[in-house]
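Before any comments, here is the structure.
Here's a slice of the assembly, chains where they normally sit.
Chain nomenclature is as follows: A and B, assigned in order of appearance, with residue numbering initiated at 1 for each chain independently.
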Amino acid sequence: MNELIERIAEDLQKVRETKPLVHHITNYVVMNETANLTLSLGALPVMAHAHEEVEEMVAMAGALVLNIGTLDPYWIESMLKAGKKANELGTPVVLDPVGAGATRYRTESAKEILDAVKVSVIRGNAAEIATLAGAEAQIKGVESMEPPEGMLENGHRLSSYYGCVVAITGKDDHVIDGSETIIVSNGTPALGGVTGTGCMATTALAVFSAVEKDHLVAAAGALACFGIAGENAAAKTGGHPGSFHATLYDEVARLDATQVKEKVKLVSMTGV
Amino acid sequence: MNELIERIAEDLQKVRETKPLVHHITNYVVMNETANLTLSLGALPVMAHAHEEVEEMVAMAGALVLNIGTLDPYWIESMLKAGKKANELGTPVVLDPVGAGATRYRTESAKEILDAVKVSVIRGNAAEIATLAGAEAQIKGVESMEPPEGMLENGHRLSSYYGCVVAITGKDDHVIDGSETIIVSNGTPALGGVTGTGCMATTALAVFSAVEKDHLVAAAGALACFGIAGENAAAKTGGHPGSFHATLYDEVARLDATQVKEKVKLVSMTGV
């Protein structure tokens, strides 16, 4: 475990030194927020969706985010083109299946991407992951209402089926790779009071994936760092949403190896 | 009047307990802001515009926002589809005719929606409402420049014609249902220093409409609560726009029944 924590702290350092470019094809609601999170982590964001340029843009990037939060056919086509190109180049692809389970179009679009593109990490809430794993789920818009029964099994099944890491975020985050699981217990309820913090977590995963080849480590590290910054911001602002939101970027930017080592809360488990 | 104020305080409580989902088809400028306002009020936002999913999404929602701030033909079609479905299901629909009167396309699109969809509440500034009521109006981009002469008559005429509540926001807000009017005098000039605060008011109307069947009460309550939060935020920040903007969400989230009862400023009038 100490080795894992050391590696996370080093990965954060590596992000700041190498400033990887993260290409986002994401939703309108959070574009500004995820760009700012990328910068606060020390990396560089770019948003580009035109069919004319997505392949050329992703070729410059260290990781690709596909987020279906405000999907439509043009944007799904952009995601497929960029995702396939990323696969050709061995560039990690992180999928955020926002609202899978809420409408058939979201569920089908997420599956279409997963079938056409080799994704490195899927990040979703319990209901989105359950939906993609073929289980029943309760979802209200894009918020998971599901109690966590069967949650881990859904994650393991989805991880095995697509051969990728599955990160289920919630009160605790569960990062799953086949039969391995890391539970990340950092974070704060205040994150639920600001829109797009799930999408920001996805961006953090992509940023870490750009510098860390083991996607399980990248995902656990990204969620731990984002969660610790959230804890710090909540402590300074009482979690009031507007102040918390502004301070969250301060705390992400301020995060260092010492803080990570002191505050990280990880548990590792093997076996489904 | 005391009964009305009690009911507004109860509606705010009901929003927080039932967390209604509010489906937004809105403009790019304010998507993040209106999603965060929805959360701060205690409700859940979802943004979805694809023709493939808007009907399924609105079927899960407690209210629908249609906001034409960055309209184009695809989005107007999304609004028509979602609006008609909402009508079938008896779900309240709130229209924000941003910039009606500024261009013919905005005026015609707002009217097209009003003719095809039974809207519960229209929220606009004096110039937008005048335009839709067939009167002359002065508008600069999306800002009303019109002096308020004839404003109430325009509101009454529009309300009667479409059989809906009309909320005209400005220094004082006028909420009109046929021949009844409630004047809401909460608010602060600082709201005019931040983009999208009119759109946020529209979102607040939709959130309250999801829990309150009397749309006049819902509209007055939403504008009073949003206005009080604005006053509180201005008092804490001096109204400087960046600080005010962040603090506004804090104050919306912090608002409770006691504050509403203490600070609300309502006048009720009957007769055109």
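Brief remarks on what is shown
Keep this in mind: contacts are C-beta pairs under 8 Å (C-beta built on N, C-alpha and C of every residue); 3 or more make two chains touch, one makes a residue touch a chain.
Here the structure is a predicted model, which means the values were calculated and not measured.
Here 2 identical chains are displayed in place, and the whole complex they belong to in this file is assembled from 3 copies in total.
Note that in this section only the chains that are shown with their structure count from here on.
Between the two copies, chain A and chain B, the C-alpha superposition involves a rotation of 120 degrees in steps of 5.
Between the Cα centres of chain A and chain B there is a gap of 33 Å. Chain B makes touch with chain A in their complex at residues 19, 21, 23, 28, 31-32, 35-36, 38-40, 44-53, 56-57, 60-61, 74, 245-250, 253-254.
Touching chain B in their complex are the following residues of chain A: 27-30, 32-33, 69-73, 99, 102-106, 140-143, 192-196, 240-243, 245-246.
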